[in-house]
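My questions all concern the structure below.
For this depiction, one protein chain was excluded, whereas all remaining protein chains were kept in their positions.
Up next, chain A:
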Amino acid sequence: MNIPAQPMATSSVSVGSGESRVSKAKDKVKMNAQDVKVFYGDAQAINGIDLDIYENEVLAFIGPSGCGKSTFLRCLNRMNDTIDICRVEGKITLDQNDIYAPDRDVVLLRAQVGIVFQKPNPFPKSIYENIAYGPRLHGLARRKAELDDIVESSLRRAGLWEEVKDRLDQPGTGLSGGQQQRLCIARTVAVSPDIILMDEPCSALDPIATAKVEQLIDELSESYTIVMVTHNMQQAARVADRTAFFHMGDLVEVDTTDQIFTNPQDQRTHDYITGRFG
């Protein structure tokens, strides 16, 4: 597998690190959450979560619907700011810097912490323009040739290049659902984030497209820290280094994926993964 060097890498991410999964889980802390509470109006959705996210790990959030896993995910790049009634308390740091600090530029934060949504949402523009949009926003390419390179390498990383290289000028909305989702991942990768958040990235896809996206997550984890929400426990078991179980706005348990699925410490986790509820 030939992965081109990440264009304009600005972070300390070690590209193509050859370390194995297990050892990565002990790497340095990339993001840290302390006593994070989220309110929608008067209703509390998250009750004080503490969590470390390590560099280059794949961390999965699992839990029943409405347990707050997506809400917490969206706190990590402040997408919740777009919801008027949403209020976040507590502290979240990225590389030891508070992302909710008053002087923090949320636009730059989101360039550093990219997000892929549940439903593929390509812009109604050409495939090329979909990818080029982020790099243009942040001035990552000075010349057309550089931009072309970014578009190609991003599409290659998303495993989409071979499928679309001859029709880059076609609308992104004309692709199949699975292709659209990989296009959205490529779009996120093009901005060279450190962390990619994925909010149930496969829930709108068929099994074959899901398998492709899972394979992609596996490959991307060599260069990026990936935090994903999933409803599908098998998926968490397949792709995640560590898994966090959420329930009723609480982070019940977080551990290596093996540990969670074979030897959960909390009764609620045990009930959930054995299908007792959820």
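Rule of thumb we're sticking to: contacts are C-beta pairs under 8 Å (C-beta built on N, C-alpha and C of every residue); 3 or more make two chains touch, one makes a residue touch a chain; residues count from 1.
Please note the rule applied: contacts and distances are computed from a predicted model.
Matching "CbbX protein", "TAT-variant-translocated molybdopterin oxidoreductase", "Phosphate transport system permease protein" or "Transporter" against the UniProt entry of the left-out chain gives the name "Phosphate transport system permease protein".
Among A:61, A:117, A:224 or A:245, the one in contact with the hidden chain is A:117. For the chain left out of this panel, the touching residue among A:38, A:51, A:79 or A:195 is A:79. Across the interface with the omitted chain, chain A contributes residues 77, 79, 82, 107-111, 114-117, 119, 121-125, 133-134, 137-138, 173, 184, 187-188, 191.
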